[in-house]
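All protein chains of the complex are present and in place, except for one that has been dropped.
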Amino acid sequence: MNGPFEFTLRLGDDALIAAQRLAEWTTRAPEMEEDIALANIALDQLGAARLLLTYAGELEGAGRDEDALAFLRDDREFRNCLLVELPNGDFAVTMAKLLFLSAYQLPLYTALAGGADERLVAIGAKARKESAYHLDHASLWVRRLGDGTEESHRRMQAAVDEIWPYTAELFAPDPGAPVDPSTLRPEFERVVTEVLAEATLTRPESGWAPAGGRDGLHTEHLSYLLAEMQVLHRAHPGARW
Amino acid sequence: MSDPSPLWEVFVRARRGLSHTHVGSLHAPDAELALRNARDLYTRRQEGVSIWVVPAGAITASSPDEKDAFFDPAADKVYRHPTFYEVPDGVAHL
């Protein structure tokens, strides 16, 4: 029972929360070059979020623009997956999150680009190129950390183990949606399995599969993230910036 | 390579029909990362450009115009990055 509004909102929220988390790395990255790369990826996610939320607002028809949707909803109204709201952790955790997110977003946006909704086709066509870059970047680092030093291998394996359970939610079937996420799973599996193998990492067994983000049931982390993101906007109701 | 993050020279082809031009240098542990960093730093997401990265240590220079510099510590690596030759229009980011 999920129409285009709900679907678009999910995608927009995924991108927005991912951008917010990635931007937290600014001034903190392991190397200055990586600071720039992470900011690029955050900017891509933020750009996609703005397009998607703007479109979601139009589909809803209630006069909400991107900022109303981003700043004036509470955590129970957000529809992002749990994976993106998890804290950044160390660089390995961030790269595990980015690997899984981009390996999901790439086939998703590719499918959108070949879909029926003109606006989503345009957004998908733009975002898919960016996702390919994100996937490339995450793979590059997962390989280096997995097959780098003993310590980096330990950290990368721990990160993969920690984040893996949150990937199940990404592919929950939704036959009515413009793209049914369950159809994206094989491509995701193929890509991730290959990267993990190259990185000398063990692919975790599936088991515990936390979910709820799509219904507004989040981890405890999201409310804090939103409190920070929304504090200034909400302190000045109706103001223009 | 003893330097864990050696210097690379970056060359960019801004558009079809132009040759690759030296745009600057950067540090990276290997070629793949150097290429990635070069794209982020010197072209910031421009599509359609071609980038070369070359280990600075692999460049042999003939410099009849340049007298060897008289400072010691890194004389062998410095001249190899006469940085910031102007990038043709269309490459500078934004």
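A and B are the chain letters, set down in written order, and residue numbers restart from 1 in every chain.
One rule holds for everything that comes next: a residue touches a chain if its C-beta (ideal position, glycine included) is under 8 Å from a C-beta of that chain, and two chains touch if they have at least 3 such contacts.
Note that in this section contacts and distances are computed from a predicted model.
Missing chain, UniProt protein name: "1,2-phenylacetyl-CoA epoxidase subunit A", from among "1,2-phenylacetyl-CoA epoxidase subunit A", "ABC-2 type transport system permease protein", "ABC transporter ATP-binding protein" or "Na(+)/H(+) antiporter subunit C".
When the full complex is examined, the chain removed from view is found to touch A, B.
Checked against the full complex, the candidates A:23, A:132, A:158 or A:211 give a single residue touching the omitted chain, namely A:23. Taking the whole complex into account, subunit A touches the unshown chain at residues 16, 20, 23-24, 26-36, 39-40, 42-43, 46-47, 49-50, 53, 66-67, 70-71, 90-91, 143-145, 147-149, 151-152, 155, 228-229, 231-233, 236, 238-241.
Looking at subunit B, the residues touching the absent chain are 1, 4-5, 7, 24-27, 29-30, 33, 41, 44, 63-75, 77-79, 81-87, 92-94.
In this text, only the chains that are shown with their structure count from here on.
Taking the mean of the C-alpha atoms as each chain's centre, subunit A and subunit B sit 33 Å apart. Against subunit A, in their complex, subunit B makes its touches with residues 26-28, 32-33, 36-37, 40-41, 44-45, 47. If you check the complex, the residues on subunit A that touch subunit B are 33, 36-37, 40, 129, 136-137, 140, 144.
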